[in-house]
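Here the complex is missing one protein chain, while the rest keep their positions.
Letters A, B and C mark the chains as written, and numbering starts fresh at 1 in each.
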Amino acid sequence: MIVILKQNAKKPSVDHLLTDLTGLGLKTDLISGEQKQIITLIGDVTKVDIESLLARECVENVRRISEPYKEANRKFHPTDTVIEVAGQKIGGGHFCVMSGPCSVETEEQIIGVAERVKAAGANFLRGGAFKPRTSPYAFQGLRAEGIELLLKAKQATGLPIVTEIMSLQHLDLFADVDVIQVGARNMQHFELLKELGHCDKPILLKRGLSSTIEEWLMSAEYIMAGGNHNVILCERGIRTYETMTRNTLDISAVPLLKQISHLPIIIDPSHATGLTTLVEPLSKAAIAAGADGLMIEVHNDPGKALSDGAQSLTPDQFDGVMDSIKRQLAFEEKTIG
Amino acid sequence: MIVILKQNAKKPSVDHLLTDLTGLGLKTDLISGEQKQIITLIGDVTKVDIESLLARECVENVRRISEPYKEANRKFHPTDTVIEVAGQKIGGGHFCVMSGPCSVETEEQIIGVAERVKAAGANFLRGGAFKPRTSPYAFQGLRAEGIELLLKAKQATGLPIVTEIMSLQHLDLFADVDVIQVGARNMQHFELLKELGHCDKPILLKRGLSSTIEEWLMSAEYIMAGGNHNVILCERGIRTYETMTRNTLDISAVPLLKQISHLPIIIDPSHATGLTTLVEPLSKAAIAAGADGLMIEVHNDPGKALSDGAQSLTPDQFDGVMDSIKRQLAFEEKTIG
Amino acid sequence: MIVILKQNAKKPSVDHLLTDLTGLGLKTDLISGEQKQIITLIGDVTKVDIESLLARECVENVRRISEPYKEANRKFHPTDTVIEVAGQKIGGGHFCVMSGPCSVETEEQIIGVAERVKAAGANFLRGGAFKPRTSPYAFQGLRAEGIELLLKAKQATGLPIVTEIMSLQHLDLFADVDVIQVGARNMQHFELLKELGHCDKPILLKRGLSSTIEEWLMSAEYIMAGGNHNVILCERGIRTYETMTRNTLDISAVPLLKQISHLPIIIDPSHATGLTTLVEPLSKAAIAAGADGLMIEVHNDPGKALSDGAQSLTPDQFDGVMDSIKRQLAFEEKTIG
Partner (left out) sequence: MIVILKQNAKKPSVDHLLTDLTGLGLKTDLISGEQKQIITLIGDVTKVDIESLLARECVENVRRISEPYKEANRKFHPTDTVIEVAGQKIGGGHFCVMSGPCSVETEEQIIGVAERVKAAGANFLRGGAFKPRTSPYAFQGLRAEGIELLLKAKQATGLPIVTEIMSLQHLDLFADVDVIQVGARNMQHFELLKELGHCDKPILLKRGLSSTIEEWLMSAEYIMAGGNHNVILCERGIRTYETMTRNTLDISAVPLLKQISHLPIIIDPSHATGLTTLVEPLSKAAIAAGADGLMIEVHNDPGKALSDGAQSLTPDQFDGVMDSIKRQLAFEEKTIG
C-alpha cells in the first residue's frame, strides 16, 4: 500500500501517521521528492481502512498495490479448484452444463425438461424455486414446493440440482440441493454469504448486476473465509448502456479470472443477452475463452413460461446447441462431468 | 401494452395469441399495416409476462406503455406522501437532515456526535450498526450492540434514529428504531422488502448501485404492496465509468421522481461522491432541485473512523454545512422537521 | 412508429397531429382504449423527427418499431457483404488478420514487424501514422511520414495496409492506403463519414467508446448512404465501470450484428482489454462467436514502444497466438484471406 502525502503536509501530522501505521505492525518507508512525499506500507494491509487514511489531514491519496482477496487468489493457491459434487466434477478441465427452466412450474414440466436436457448431455438440472422478480405482481416461484419438485426430477433422472437461495431463513429447505446458487441481486447480501461459508455445499456465485471483478472475488472471499472453499463463479452479463442485449456479457472475465484466481468460472449466456439466438455462438465463445461450464435456460414451452420465456430454448433447440457445444469441447479436449 | 408481430406472422399463431390474451381479461385490437401488424392491449397488464410473449413464434417485440408501479405512482396518488415519525415530518414541504457516523463505534462517540449534529440542526441521528463491507476482513459493525448504543444516543438527545437492516433475521432488534434503512446492496433483496411491507415503521429505501429509477420504484412497490406506505427514497449516487467521484449523483432523479411519484426523496451526498469537499455544494443543489431531505455523514474523528472516514465531515465542518443548508432552505421557504 | 397520446389529449390537438402526419405521406390509425389512445404510423418514417412529435402537447411517448438503418440492414440486403481489396477478401467466410504496431516509428521497425506478422500468417499490416492521444504532450504519430513508411513496408512485404484517418484535410495522403480506419473517437465525426462515403476504399469503422450498436450502424449508414458500401465494423471494447480491463469487449455484438446486418465484423482484442495475456483467448472466442477477422497489435519491442506498449505482443508471442488462431479457424472451416 502506498500513501501519497499532501504537498503541504506538516511534519507532526506525518509523524503521527507513521506512528499509527507502525502500531498496526506494518513496515513503513517515507520517501521525499521535490513535489511529493510518499509512504510505502509493507505487511498485512487487509485491515487498514483506506477511507480513514484518506481522512487524515496530511494524506492526499492511498493506492493499494496488492490484491485484497487471499483465499480466492491464485498467487496463494496456484492449483485449479476442482469442485466434486454428486459424482460430477467442475473445474480443472472438467466442464459442466447446467440446464433447465427459469422457474419450476409443475412436476410434469420439470421432469419433462430434466429428461430432455439429460438426454442432450447436460449434467446438472437448474430450475428456480425462489424467484427474484423486479415486480411484486409477477410470479414469485413455487418456493418450498418448487424445491420438492426439483428433488423429484433429480430422483427421476439422477441429475444433481442447482437452485437459487434468496434468504437465510430458507436455508433448511436446501438440505438436499446439490449446488446452492446465489443470484446477481444477492451477490453482496453479506449475511447470506457468511452463513453459506459455514455449509458444506458448493456455492454458485453469480456476478452482481454491476459488480467489478474484484468485488465479485471479495464476495467469494466472504464464503471462503468461513471455511467453504467450494465456490463456482458465474458470469451472467453486466449492466451497460447498450440496450439491444439485456446485459453485456463480459467474456474477458473468463481468461482474466483464470489468471488471478483458481476458482472455476462458468458462463450464463441466457441471462447475459436475453436472446435465444445468441446462446449457441456465445456458448462456443465461452468454451474458446476457457470457461469451465455453461448455464443455459431450457423450457418445454417458452411462450407459456411463467418467467423469462424469451431467453429460454426449447428442448429441440437445446439439442442443436448441445451438438455444437460438444464439438467445441472435443476440439478443446474437455469433457462434460 | 403493444405487441408488435413479425412480418411473416402466421394467422393461426396470431389467432391463438389473441385468444390467450382475451382469456386474461384484456381488450385487444389487431391493426394491420403494409409492413407491420400490431396488437394493442388495454386492461390490467401487470400480470402479463412480457418475456413469454416475446417467446411466441409470431411476436417480434412488446412495448409497455403504462408504468408497472401503482402504489408509488403519482397518477393514482396525486398528493405528496408525508411521513410522520417521532414528532418529525418528511415530505410535502417538510425537510429532514439525517446525520451521524458511518459506523457506531462507542457510546461516547455516538452520543458525542449526536449532540453535535442536533446542535447544528439535524433532526435525525443516523449510524450504522450492521455494516455491509466489500471485504470480509473489514470492520463489520457492532451489530446488536450498535443498535443499543444508538438507542442510548436517542435517549440522550431525543433525536429519532435511522439505521440499516441487512437481514430479515435481525428484524426483532429494530423494534425501537424509528426509521429502518434498506441499503443500496439490498434494494432488490425482495424477501426483506416483502417482510418490511408488513411492519409499521418508515422505510428509507436507498437506490441500488446501478438500479434504474423504475426498478427502484418497483422495490418501493414491494414494500407498499404489503401495506406499508411509509417509504422514503434516497438517491446515493449510481455506478458509472467516472472515477474521480466514488459514484455519480443522479440529481435529475429528484425532480423526475417528484413528477412520477408521491414519495419523499432525499439525497446522500456523502456516499454519492465520497468527497467531503463536495457535501456542501451538493446539499445546496439537492435543495434547489426539490429534495425532501439530506443524509450526511459526520464523525468525531474521521481519520480514525472504522469505516468511510474519507467522506465524513467533522462536527465543525458540519456546522458550516448546516449554516449553508439553512440559508438555502429559508430561500426555498422550507423548514426542517 | 407508434405515437402514444396523453390521457387528457384534446381532440383538436389530436386532429391537428393526424393531419400533419398524413401530410407527410404516412398512413395513420387512431386506436382508442379506456386508458390510452394510440396512433400507428405506416410508411417511410425515417424523416419523422421523434423529438418534435414528443414536443406536441397531446403526445406522451413515441416508439419506433422498425430499424432506422437501411443500407446496413440485413432485412433489405440478405447476403453477406464481402469486401475485396488488394487480392484479399473479408466477410462471407473469408477471415482477415490485421496486425502491426500501434504507432509507426521507424522504417526498420515497421518493415521488421511487417515481415514477422506476414510470416506468422497475418494478411494485412496495421500501423498508426496519425495517433489520437488523450494528452497533447504524448507522441502524436509520424503523420505523413508514417504513411510513407507504411507504404514502404507494403512494398517490401506485399501486405495491404490499414491506417487511421483523423481529419478530412489529410484525405489526400491516404491515396495509396488500402483500408482507411475511422477510430473510436471519430465514429460520430459525421463530416468525415460523409466524405468517406464518396471514396472508393474500404472503411474500417471502429465502434465508439460508448456507442450503441444502433448508433454504430447509423455511422456505417452515413458512409453507405454516400455510395461507399465497403464498410467493415470493428468492435474494440466499450466503456463500462469495470477497471481491470481497459474496456469491456462486447462479444455479443458479433453474433447480433451477423443477424441484423450483412457487414463484416472484426474484433480488436488488444484495445478491448489492454492486456496482452488476454489476446489469445479472446481471439479464439471471437472466431467461435463468428467474427470475420481480428486486429492485433504487435511491436518489435513493446517496452520501448512510443504508444500502447502494454497491449502489444512481441513477434514471438504473436507466432504463438497465430498458431492458436489457425487451429480455431481450421475447426470452423474458415480461411485467412
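Methods note: a residue touches a chain if its C-beta (ideal position, glycine included) is under 8 Å from a C-beta of that chain, and two chains touch if they have at least 3 such contacts.
Fair warning: this is a prediction, and the values are worked out from it, not measured in the lab.
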Exercise for review: Please work out which displayed chains the absent chain touches and list them by label.
Suggested key: A, B, C
Exercise for review: Sort through B:Ser32, B:Thr212 or B:Thr335 and give me the one touching the missing partner chain.
Suggested key: B:Thr212
Practice item. Give the residue, chosen from C:Ala225, C:Ile260 or C:Leu329, that touches the chain omitted from the document. Key: C:Ala225
Point to revise | Candidate in contact with the missing chain, chosen from B:Leu151, B:Leu168, B:Cys199 or B:Leu256 | key: B:Leu256
Study note, to complete from the structure: Filtering C:Ala119, C:Ala144, C:Leu168 or C:Ala330 for touch with the omitted chain leaves C:Leu168
**Study point:** Sites on subunit B contacted by the missing partner chain, in the whole complex
**Key:** 210, 212-214, 238, 240-245, 248-252, 254-256, 259, 272-273, 275, 277-278, 281-282, 284-290, 328, 331
Point to revise | For subunit A, residues in touch with the removed chain | key: 2, 4, 27, 29, 31, 33-36, 38, 40, 42-43, 61, 63, 65-66, 210, 239-241, 243
Review point. What is the set of subunit C residues that contact the non-displayed chain in the whole complex?
Key: 46-47, 49-57, 68, 130, 132-140, 166-169, 185-186, 188-194, 208-210, 215, 218, 221-222, 225-226, 239, 274, 276, 299, 302-312
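Convention: only the chains that are shown with their structure count from here on.
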Point to revise | Identifier of the chain whose CA centre is least distant from the whole-structure CA centre | key: A
Check your understanding: Cα superposition of subunit A onto subunit C: how big is the rotation, rounded to the nearest 5°?
Key -> 180
Exercise for review: Report same or different for the subunit B and subunit C interface, where same means the shared residue numbers exceed half of all residue numbers found there.
Suggested key: same
Check your understanding: Quick one: subunit A and subunit B, Cα centre-to-centre, how many Å?
Key -> 26
Review point. Approximately how many whole Å separate the CA-defined centres of subunit A and subunit C?
Key: 31
**Study point:** Rounded Å distance, subunit B centre to subunit C centre (Cα mean)
**Key:** 39
Check your understanding: What residues in subunit B touch two or more of the other chains?
Key -> 210, 239
